[in-house]
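A single protein chain has been omitted; all remaining protein chains appear in their positions.
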Amino acid sequence: MDTGDTAWMLASTALVMLMVPGLAFFYGGMVRAKSVLNIMMMVMYALAITTVVWFLWGYSGAFGDDVGGGLLGGGESLGLKNITLETLSGTHPTYIFVVFQMLFCVVTIGLVAGAIADRAKFSAWMLFVPLWVTFVYVPVAHWVFAFDGDTTKGGWIANQLGAFDFAGGTAVEVNSGMSALALALIVGRRVGWRKEPFRPHNLPAVLLGAGLLWFGWYGFNAGSALAANGTAALALINTTGTATASVLGWMAVEIIRDKRATSFGAASGAIAGLVAATPSCGTVSPLGSLLVGLVAGVVCAWAIGVKYRLGYDDSLDVVGVHFVGGVVGMVMIGLLATQANVENLGFGSAGLFYGGGLTQMGKQLVAVVAVMVFAFAVTWVIAKLIDMTIGFRIDEEIEVSGIDQAEHLETAYDNIGGGSLQTGA
Amino acid sequence: MKLVTAVIKPHKWEDVREALGAAGIAGMTVTEASGHGQQKGHTEVYRGAEYEVTLVPKIRFEVVVDDADAESVVATIASAARTGKIGDGKVWVSPVESVVRVRTGETDESAL
Partner (left out) sequence: MKLVTAVIKPHKWEDVREALAAAGVAGMTVTEASGYGQQKGHTEVYRGAEYDVSLVPKIRLEVVVDDGDVESVVSTISAAAQTGKIGDGKVWVVPVDSVVRVRTGETDESAI
């Protein structure tokens, strides 16, 4: 056990946890005042139930010894048996690794909630989360995060394919984006979508949430080095470059298109950059990270408009920011992975601009498509089953009068009139 | 001249605004209000303690119109705001003795 690595992993785990309330605020500020508590509860509940599922069978299914084809882990760690406070994952205690990885799952399912804000029955969500974790996240986490060990075998994307995905551009970002799309299509559009202005009710909360997410993301990305070393440092500097350049990229799109840069746009740009950094922070150079960020900011700023053209109500832009940002990050690796960083990781080829040809690019695309299709299809099936049995969507009356009050017997703010009129005040 | 006042459900505001716009009414004053009528309020629970919240959010708006227009404005508002469920609200009319347009000082009919 290395005390430096262990200390860093303990800290990283706490940082990733901070992303959970960060996400709650980021999303909470974006919805209307009458539905802010519901989205925060969806996230809070996801944290709670995922822990139970993860301890019981999720960790084992994701990180257990592969049972065949690099598709799923085995049962040797069910209930975290066979793990003690002395068991190590690499150079730090396994107990830390269990929680660190669990929080990645929580962030992912938390993101998915954003697609169906304001209109999902809480009971349906309560049922959906453990099923989704078990049948969607656990297999994908095994594919992407479980590397072959001395005596154990891991997942196929990490090992047989050899795609680069440092902290989960596929397992977290593409996964959440496509799962969100499937859910949004099944649950349907909000009443009044596109006709009434559903403006964010608390932009300062959105900005606070974005800041907390950014801070926590340092643990998410740099912690994925699983050690306190130069790789973690590379992830840190690349995450910074990508996030900041993405803010500028998004602002540029707004200035050109709308003549003004908005605070909501800047916050969204930061998140889009952090998303693109997630897979790429371990393989690009710092200058390369600026380019990744710029592309992410510009492409995502444009991508969020697609839902209006295609007619799906992705309330909080999980598809436009997380799916698209994740794809940008994965693809840019195929262009910008440097030889030195590739050698540091010990597998794979450099990107197109560094003499590696299109070999790596091909692997990146295979990983993206595999996760995309799997996440969408399985989420669709789970959501459809729930919709056909207990129903996923709340009554129109409730959606209009306020989901917080109906589903949680609470009102977020003490206003006469309930803040129901969205004015210029 | 008449003052038409309407208290309606918040989510019907856009429909009423559009209907009045189509009928040529461009100006009105809108306020958040709370209603308490046949519509029951709701119960909230905080750390296990129940509270009856009897006030239900409404929108109130007021518009001063010519005598001749009052009836049709009332009908336009009432039908645009209707959902058929309890809590739809009320519309009423009061006589107005004088009106001034603050910007120009115009009075009465020229102020509408």
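Labels for the chains are A and B, by order of writing; each one numbers its residues from 1.
Everything below uses one rule, namely that contacts are C-beta pairs under 8 Å (C-beta built on N, C-alpha and C of every residue); 3 or more make two chains touch, one makes a residue touch a chain.
Here the structure is a predicted model, which is why all the values come from computation and not from measurement.
Asks: Write down which of B:24, B:48 or B:95 is the residue touching the left-out chain.
Replies: B:95
Asks: Identify the residues of chain B touching the omitted chain, counting contacts across the whole complex.
Replies: 1, 3, 17, 26-32, 62, 64, 94-103, 105, 111
Asks: For the chain that got dropped from the picture, name the residues of chain A it touches.
Replies: Listed in rising order, the touching residues are 197, 199-200, 254, 257-258, 260, 262, 264-265, 268, 301-302, 304-305, 308, 317, 320, 421-425.
In this section, only the chains that are shown with their structure count from here on.
Asks: Give, as an integer number of Å, the spacing between the C-alpha centres of chain B and chain A.
Replies: The answer is 44 Å.
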